[in-house]
Structure formats: structure tokens, C-alpha cells
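Complex shown without one protein chain; remaining protein chains in place.
On to chain A.
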Amino acid sequence: MSLLEIRNLTTAFGTESGQVTAIEDISFGIEPGEILGIVGESGSGKSVTALTVMGLLPRPPAKILSGSVMFDGQDLTKLSERQLQKIRGPGIAMIFQEPMTSLNPVFRIGEQIMETIRAHERLSPRALRDRAVQLLAKVGIPSPERRMDDYPHQLSGGQRQRVMIAIALACNPRLLIADEPTTALDVTIQAQILDLLMDLRDELGMAIMIITHNMGVVAETADRVLVMYAGRIVEQSPVERLFDAPLHPYTRGLLDCVPSLEHDRPRLVAIPGSLPEPARRPSGCRFRPRCAHAAPACAETLPILAERAPAHAAACIRLPEIAAAMAEPA
């Protein structure tokens, strides 16, 4: 059984101009110990998906219109705030994009880690401190015993992100949601943090949902990938297949935007246009106005996610034509 099973999840926001859906009909699962990557442009609904799972969206204005989020036999969308508090931490933990602002500036980092443990467990002060030191050591903070008494401003960005991970790990979560965990960091530090996340997965067996707009991050870490566009999943695939044989034109476009040293390409190919505003989404396929392969039929129905190969699904009605077009040299 999956650790997390999301079915037909639709979340909307009430705005002045009426209700606008941020994510629509999202269904996917995460297995224990799996790393799932969610990619897409800013505004594609990646973060809203994560925040809906955590129950962190302020309601109102957010509203879950339909669907379920099954975790550990419970539907998280139906739980009260108090019940959710018990899940957050020991069940699902989350780390955020900005390590510079994700720590409380007025408390020592050790205090902040212990604080999180204290929220869920009763431990003696001694055991509490030992546990916090262990956590710091586990996330690769050198001389953790001394760093316990540091304030956040005394640490670099990479170290703060490590501390954030230590806080997230404080209650041994079974699922860790990492929302753009490396976006704000230098490239070398990015690689270290990603490496750390993978090591922790191997060591603790927790599942990780990693949200990013960086294809490189996905390639390096994920087992399976979801590609989101304008609030919907457009492609879902094991990571190797996605890079070897992408199906959806949007995924192809995303991969073409990534600079590569291996392929000799004169220029990077950008996807023309930009993500439609949620209130002004086109009819039919949402990627249609930006798609090189769009046909009149694309405007008529919203393509549904359908399996085209084992474990590989895409939401596009023109896949055969596109495959044919790609096969013959231009």
C-alpha cells in the first residue's frame, strides 16, 4: 500500500473575481522510501499540492473542492487542525525554500530543534539535548555539540538548510516534503543538500516528495517524476524514462530548455509564451497556445492522463503524431 495516496484532488482559491482552481484532479501516490520529484514552472501548482497535503493552506481563501489525501489510512482533508498537528512532524514533515528566513532569529538552533521534539514527545532535558545533537550530526553539521548554541545568523545558508532538515527529521517523519530545498543555495551546496537528502532516505527509509523547477535536481535525486502544468499533471514517469523518452510536448520543451554539455545544440530552445493565468486558462489542453504540435482538436477536450508505457503516463491527444514528427529528421 502506498504511504501517501492522493485521489482527484482539486484545490481552489476564492478571489475577488470568483473561484480559481490552483490544482485540478491531481492523483498520485508515494511508496515508502521513494523519492518523487514534482517539476513545473512557477505557478503550476507544485507548492499548492504540497501545502494541501500538509493542510497548511489558509482556509479560506483556499478550499478543497474534491478528492482525498490518504496517509496512513486517514484522509488528511477531513482531519481537524488539532489532528493535523499530530501528523505534522512525526508523519509528514516539510522543509522550505528559504533557509535564511525559515529559522526563528531569536532562538539558538539547538533550542529550535528541541522545541520541535518537545511538541510531540516527552523527554528529559538531557535526552532532549542528546537527541538534538545527534540530529545535527546526522545532517552533517560539524562539531554539533558547539553549534547547538549558535543563533541562525551565525550560520551560512547551506548550514541553515541542514538545520531545517534536522528540525524536519526531529520526529522521524515517514514522508518529507521538500519545497524547492536548494533553489536559494549555491550550486556546490545544492549538491551537498541533495546528497544529504538521498543519504537520509537510504538510512531512515522515509519517502521524500521533492518539489523543484530544476530538471537537474530531479534527474539527480528522484525515482519517479510528475510534471505539472497550469494546475494539472501532464506527465508521470520513472525518472530515466522521462529523460530518455519524454512524451508530453511540455516535458520535451522543459528538457530542451536545459543547457547540456553532451548534446551539441546551437541554441537553447525556449518554450514560447508563458503560463496562463489561472482565471484565463484556454479551453481544452492548457498547453495548447504554447504547443508547436497543437491541432484544432486540442481546443475541444481537456486531455486526461493516460498510460502510454508501463508506469509512464501523459495527458496529450496528439502523442502518435508528435512521435512521428520527431522520428523523421526535420
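By definition in this document, a contact is a pair of C-beta atoms (placed from the backbone, for glycine too) under 8 Å apart; a residue touches a chain by one contact, two chains touch by 3 or more; residues count from 1.
By definition in this document, contacts and distances are computed from a predicted model.
Within the choices "Heme lyase NrfEFG subunit NrfE", "Aspartate carbamoyltransferase", "Peptide ABC transporter permease" or "Cytochrome c-type biogenesis protein CcmF", the name that UniProt assigns to the complex's undisplayed chain is "Peptide ABC transporter permease". When you scan A:D72, A:D130 or A:D149 for touch with the missing chain, the hit is A:D149. Checked against the full complex, the one of A:F13, A:F28, A:F71 or A:F96 touching the unshown chain is A:F96.
The hidden chain makes contact, of the residues A:T116, A:T212, A:S237 or A:T251, with A:T116.
Interface with the hidden chain, as seen from chain A, comprises residues 54, 56, 82, 85-90, 93-96, 98, 101-107, 115-116, 119-120, 140-142, 149-151, 153-159, 164, 167-168, 170-171, 187-189, 191-192, 194-196, 199, 216, 219-220.
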